[in-house]
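In this view, the complex is presented without one of its protein chains, the others remaining in place.
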Amino acid sequence: MELITIITALALIQFVLFGIQVGKMRGKHEVKAPEMSGPPEFMRMFRIHQNTMEQIVVFVPSLWMFAHYFDPKWGAGIGLIYIAARTVYFLDYRKDPKSRGRGFGIGFAAMAVLLVGGIVGAVMKML
Amino acid sequence: MELITIITALALIQFVLFGIQVGKMRGKHEVKAPEMSGPPEFMRMFRIHQNTMEQIVVFVPSLWMFAHYFDPKWGAGIGLIYIAARTVYFLDYRKDPKSRGRGFGIGFAAMAVLLVGGIVGAVMKML
Partner (left out) sequence: MELITIITALALIQFVLFGIQVGKMRGKHEVKAPEMSGPPEFMRMFRIHQNTMEQIVVFVPSLWMFAHYFDPKWGAGIGLIYIAARTVYFLDYRKDPKSRGRGFGIGFAAMAVLLVGGIVGAVMKML
């Protein structure tokens, strides 16, 4: 499961980097903590970070369950698609929130495959 | 641990479904991203989703630690209570935020049993 550890860590590093960007936007636009609203550029980064947290909370356990009940290599490949899609989501959303659907959709689909694959694999093993 | 995988996946699917509802509310009330405030119906769904994330972050590792140090079947049963309580929380909160205590309380208690059970089990094994 070394491969799955690496993919997990890469997804977490991406999430941490988004968080650092939120901090930078706080500084740039003087959005002082604990304030949560500010100019669009801050709000976009804030939401990119929050939305990525909503995904990663599902992604990490799904990745491990999929890798365990199906195949680590397939899990790692789908995990890479998730990370790539989240990068596209970040780049698109930052420019124009209306364009965020593409990266969101592909990342969500990758996550859903891992989640549904994990539960199907576990049910099949029980039967 | 197939049973625990299935309970984990069900709780994650519930969380994802709540997220999809937030998206629908964004569309219905034209709350455009990255906006985080809108009419009550949107706000309620937004908070149901966020609060469920706060719970699931604790629920998933607690479920696995409890299942490992106590019993997977008991863990799965308590996990089902958590998922059922979160459904009640969703239905109640959506109608009237003041009524959210019931579902929240039962779900929180289930989560707390898993969390405290996990730590007690680990301490007992160490001694």
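In this document, chain identifiers A and B correspond to the written order of the chains, with residue numbering beginning at 1 in each.
Following the convention adopted for this analysis, a residue touches a chain if its C-beta (ideal position, glycine included) is under 8 Å from a C-beta of that chain, and two chains touch if they have at least 3 such contacts.
Nothing here was measured: the structure is a model prediction, and the numbers come from that model.
Taking the complete complex into account, B:Met65 is the one of B:Val31, B:Met65 or B:Ala110 that touches the chain left out. Contact with the omitted chain, checked across B:Gly79, B:Gly103 or B:Gly118, is made by B:Gly118. Residues of chain A in touch with the missing chain: 2-3, 5-6, 8-10, 12-13, 15-16, 19, 32-36, 49, 53, 56-57, 60.
Residues of chain B that touch the chain left out of the display are 36-37, 40, 43-44, 46-47, 53-54, 57-58, 61-62, 65, 68-69, 93, 97-98, 100, 112, 115, 118-119, 121-123, 125-126.
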